[in-house]
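Just one protein chain is left out here, and the rest sit where they should.
We just call them A, B and C in the order they show up, numbering each chain from 1.
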Amino acid sequence: MKAMKFLAVFTVLVVLLTACGNAGSSAAAPEVCETDAFGCAVFEEGDVIKIGMGAPMTGGNASYGIDISQGATIAMIDAGNIEGWTFALDAQDDGGTAEGGAAVANKFVADPAIVAVAGHIFSGATAAAIPIYEKVGIPMLSPSATNPALTTTGSKVFNRIAFTDLNQGNNAADYLYNTLGIKKLAVLHDGSDYGKGLADIVAAQFVADGGEVVDEQAITPGETDYTAVLSTVASKSPDAVYFGGYTAEGAVLVNQMKTTGLENALFFGCDGTYGEDFLTRTGENGEGAYASIAPASPDSEAKATFNAAYLEKFGKEAGSLSPYTWAGYDSAAGLVVAIKEVAVVSGKKLYIPRGALVDAVRTLDNFVGLSGTFTCQDNGECCVDKPQFVIVKDGAWTTAD
Amino acid sequence: MNDPAPLPLVPKGDNNLNTDTAVMKKQKKGSKLLKLLRPALGVVVLLYILFRLYQVLIVQHEYGADTWTRLLISGLIIGGVYALIAIGYTLVYGILFMINFAHGEVMMFGAYAALYSFWGFKLINIPGKETNFLNAYPVIAIILAFLIGMTVSATLGYFLEKIAYRPLRKAPRLVPLISAIGASIFLQNAAQLLFSPQLRDVTNPDILRRGVGWTIVINGNDVILPYTGVFTFILSIILLITLFILVQKSKLGRAMRAVALDKKTAALMGVDVDNTISRTFIISGALAGAAGVMWGIHNGLVYYYVGFIPGIKAFTAAVLGGIGNIPGAMVGGLLLGIVESMGPAALGINFQLKDVLSFVILIIVLTFRPSGLLGEVLSEEKV
Amino acid sequence: MKNSIRQSIRTGVTFGIVHIFFILIAFNSMISVLIAKLSGIKNPGEIPAPKFYIAFTLLMGLWIGIAALNKKHSLSVGKKLLLSFTTSLTTGLMAGVLDVLLAIILVNKVFIRDFLTVLSFDFIKATLFGMTPVMGTIVTVLCFVAAGVAGGALTILNRTEAVQKFWKNIISWFKKQIEKIQYLSRGKYHLFWQIGGISLLALVAILLPMQWGSYWNYVFGTVGLYVILGLGLNIIVGLSGQLVLGYIAFFAIGAYTMALLNAPEPHNLMWGFWPALLLGVLLSALSGLLLGLPIMRLRGDYLAIVTLGFGEIIRILLKSDVLTNFTGGPRGIQNIKGPMFFGIPFNSEVDFVYLIFAGVILAGFVYNRLKQSRTGRAWLSIREDETVARATGVDTIKYKLLALAIGAAFAGLAGGIYASRNQFTGPDEHALMASINVLSLIIVGGMGNIPGTILGAFTLKGLPEILREFANFRLLAFGALLVFMMLSRPDGLIPSSRPKYDPPTEPAPEIDKKEATHGK
Partner (left out) sequence: MENSIIQVQGVSKIFGGLTAVNNVDLEVSKGSIYSIIGPNGAGKTTLFNCISGFYIPEHGTVLFQGEALNGRSTDAICSLGLSRTYQNIRLFSNLTAIENVMVGQHPRLRENWMDAVLNTKRCRQEEKISVAEGYKWLEFVGLSEFANAISGSLPYGAQRRLEIARALSSNPVLLLLDEPTAGMNPQETLEMTALIRSLRDQFNITIILIEHDMHVVMGISDQIAVLDFGNKIAEGKPAEIQKNERVIEAYLGPGGAALANKYRRKKAS
């Protein structure tokens, strides 16, 4: 009898859900669409061109997702239109996990209006999402997924403007050893794939350069008291502390270094600890802290206007939620450039050949964004120039010589 | 004697006894194995720990006395806060036998209260003086902040109980737990939507600036004893003792203990059960609020997720000390704090593994004292 | 009457607080956007036209008006209307006060978003319906009162004989249909109906995955995996009554076995799907035993916290530097090879849905068989009263361990499939929240029965997907629903019932002392 009742419930649910999730298809189209590997996305009058974004909007990492999506939203406004067809961002919550990432990816795939994805934000979600986009030819341009393995799988659709750990790590180590003349380095990371990857490379390279790594420790992210770990680091009396991770923990470390016998050691962060938030949270403790960022003029015109727009729209300083605000803008803007490149208008309809778009993103060349200038390689790495090093001087990030 | 069915399994005569004794012997062996295994496991772990301690302390001799002092300090401070939150769990558990999963979120709102009240005070300018209320009258400001924080959290705790738990008092044991989990998810996201997911720093009054403190010189290096830390620790201890006295001496305390023992009888004796439970939630909420404010003052960082991890830790601490037992919660909290700060250093393992360490300690303690360090030992149940 | 007026005002205040909360989290914008979309506007933007805000306010008013008359039957129509009026007026006035405050913020250009982040000036303008502050406030109050009274009127109308009769008819009609089915399925066509029902189910299960597109395939796949998990945890919590909070650890063990044996990095073993799955199941079962051995003496919440600790230990170790070379550390493991099915690659979403359905059927089958057996009864007796169960001859420790091992094995199965479907697994997939989800789903669905577990899985995993329309409010709504469900149905959506045993048809074997006793 249960079987029958359950059958009823089941069928009802099935019908309900199928009603929600049915996909459309494209109509007759210009020849590009015939030839294109994945066909075209078609837009009627008044439709909007959608760019997807999979990001953690809830849970412990929500600030990243929300901030990056907000940055991208402004990119949508700046994007203008293609003969009347405007752009819109569809940011979905993937919780930063593989399960969420795959769910969101499948949702985007089912939505014909989604032509490209700015993201995902976290490497786990991205890894699970790539194969799904691969099948239907939706290009990705991730602002922040740094896991090196992502670009080694020969994916056609995945690109990123984020630093690879290798590039950033090696240069940072060399800079520490050669330019700053650090001999004894302590390496910390937050146990995330980003932080750990970076820290490991820095440590290895620093040793290769001839320096000594006196201590390598991992901290538990999301906590607010790292005095214990810092004390043990202090007992090794390093000249500098390298930290691979994000501002959330980086700022706490900088503050607590002062009370744990590391007041004379130098703090060297990464692009994860760069941003206004670091300054406000560390105050005078932050003076003399380093960070490495993508090569760009940190205070360009565009950036200033963006910051103003961001503050106006979201009531927060750009970069106060996460260091990736500008990267978020860039990933969306870069996709817009690619889309404008390939979009075709014929007979009151807009056609976007998906295959061509995938190539267009992969061949993105010399795209000047807020967080750097990007040229995508064949493997999808778009940020390959040497990083630029910045230091906090009188409460502001200034280029270190 | 002419039915086919039961013959094969209803054993008869001698052989049945043999089979039974055989079965019994097997079970006996099994239980003996268990009896052996538990101490064996404990011994192994203990030996390993001792070996590591020997390695680190004697052989490598990595850290000097100054480092140990620093570790001890940070351990005590964090432990004090844990203890304070743990009390909340213990009170509620002792009286309702439910895990108030949303307790950490209650604390989080207390932290937000501290953040905003300090900001508010900073905005109030004192006419004439070149300063603001926060720094002009820091003591008043701090007291006010605590009052606000405790009020907010207490109110939250009160309504939490009224809305999410009270209707479920007769329900199966796990139902209130799920309701609590729902409430916790709700509160977290509510905070995120209200106050934005931004991570923010509490601006302390100057007399309690973070990262400043008395300096003691221990073998050459000066160890800083941060003001905020000392403040936090002393205050939490005071609060704990006050609460202990309250529960032991006051009328309310008696009522609480009565309800904890037996709701029906307590009601018959004229104790207003609902009222007592509400008050318990108010008290535990207020304590969580205080913990939140201290968290804000000492650690500074406040965001919507700040309550989750301490919540779990504090619950661990409560169980470690013997849940339902107030001194137990204190001991558990301090022990957990110290294990977290000194343990990894002492065993020479990565600080990433400090939670592993604390949970292992928990498991060991519970395997030998199944009701926690100070929990009353449940003997074999009376029948 | 005076009393009920006071009560109605109290209700009004409550709703006022709710309304203010909604405004402060910009819930009204979200609903307005939804309304706009429903009314056919393709891209309403974050802040749609004022009329949709008015619509939101009206909806709130209606709700209040209806709620005001909750459990009020004896009163006369006029009084009922009065009640709904007072309630909605109270709320309206509170909303009005809020509007005034907002207006002040707007007029003086106070920047308050550091404290309450949603209160941008555009938002405030929209909340005041884009009118002048005074007008906006007045309109708000009017909306509430009008809608409130309308809601009251509706309720009254709904309670009139005719309407009630109408509903009754509909309900009774449905009841009749169900009874018909029941009758048929009981009568001599019983077997036919069983087979019919099951084959229909099978047909649905086979046809739909091809039909409904990869997204819903994925969602249903996830739901299926959680059904398996739920059944496993049901054996531990539902049957043998041990509260285990670290259940996801076993899932992780299954997933990592699959990943380590079938991914190029870090070991490149490539054993293939099926052996890895089997090994994963065995390993999780084993780990269940190992966890169980030392802690079998613990009961209730002590067990809960210890197992929670176990879960966290597994997660942290998987993530830690110590094991990075072995488990890939925080990066997790990528490019996990999908299964081969008799030489055919078998890894599209649809295939996996089938695979998962198969897993669900297997799990349900095993669960059912166990539940209705000597073993199952032993577990239940332990859940009911461990001491007495022991004295009744049940080797409690053995059976508790057995429950842990089998439950863990289920988790291992789910984990293996999960890893190879996502082609990725990492330590943070297996956080505490996942364990809690599984526990919630079996309790929400109704402890200890399969339909309940399935429904629970739909609620816990399907609902958030359906709630995606709610954007950032998704988890907020989810948490609220969780509480609400527990309050409204403490025994779960489908409470379990005890199996019935009919008396034996052949004459019961008479009790002969020689067999019935151990005596010599």
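Rule of thumb we're sticking to: contacts are C-beta pairs under 8 Å (C-beta built on N, C-alpha and C of every residue); 3 or more make two chains touch, one makes a residue touch a chain.
What you see is a predicted model, and the numbers here were worked out from it, not measured in a lab.
Asks: Thinking of the whole complex, not just what is shown, which of C:Leu317, C:Leu380 or C:Leu493 touches the missing chain?
Replies: Final answer for the missing-chain contact: C:Leu380.
Asks: Provide the residue numbers of chain C that touch the chain removed from this figure.
Replies: 366, 369-370, 372-378, 380-381, 384-385, 387-396, 402, 406, 498, 500-501, 503-504, 508-511, 513, 515-520
The rule is short, and it goes like this: only the chains that are shown with their structure count from here on.
Asks: Comparing the two chain pairs, does B-C have more C-beta contacts than A-B, or is it the other way round?
Replies: Top pair by contacting C-beta pairs is B-C.
Asks: For chain C, which other chain has the most distant CA centre?
Replies: A
Asks: Please work out the Cα centroid separation of chain A and chain C, and write it as a whole number of Å.
Replies: The computed centroid separation for chain A versus chain C comes out at 31 Å.
Asks: Just the number, please: Cα centre separation of chain B and chain C in whole Å.
Replies: Distance between chain centres: 28 Å.
Asks: Please output the residue numbers of chain B that touch at least 2 other chains, ranges allowed.
Replies: 189, 192, 196, 198, 350, 352, 355 - these are the residues of chain B that touch more than one other chain.
Asks: Among the residues of chain A, which ones contact at least 2 other chains?
Replies: In chain A, the residues touching two or more other chains are 58-59, 66, 191, 218, 316.
Asks: Please output the residues of chain A touching chain C within their complex, sorted ascending.
Replies: Chain A residues touching chain C: 1-7, 9-11, 13-14, 17-18, 20-23, 46-48, 57-59, 66, 86, 88, 91-93, 96-99, 102-103, 106-107, 109-110, 123-124, 127-128, 131-132, 147, 149-150, 153, 191-193, 196-197, 216, 218, 313-316.
Asks: Inside the complex, what are the residues of chain B that reach chain C?
Replies: 1, 3, 5-7, 10, 12-14, 16-17, 20, 27, 30-31, 34, 37-38, 41, 93, 97, 99, 116, 119, 163-164, 167-168, 171-176, 178-179, 181-190, 192-196, 198, 312, 315-316, 319, 323, 349-350, 352-353, 355-356, 359-360, 362-363, 366-367, 370-372, 380-381, 383
Asks: Along chain A, where are the residues that touch chain B in the complex?
Replies: Touching chain B from chain A are residues 58-60, 62-63, 66-67, 191, 217-220, 222-225, 227-229, 231-232, 234-235, 247-248, 251-252, 255-256, 258-261, 277, 280-281, 285, 316, 320-321.
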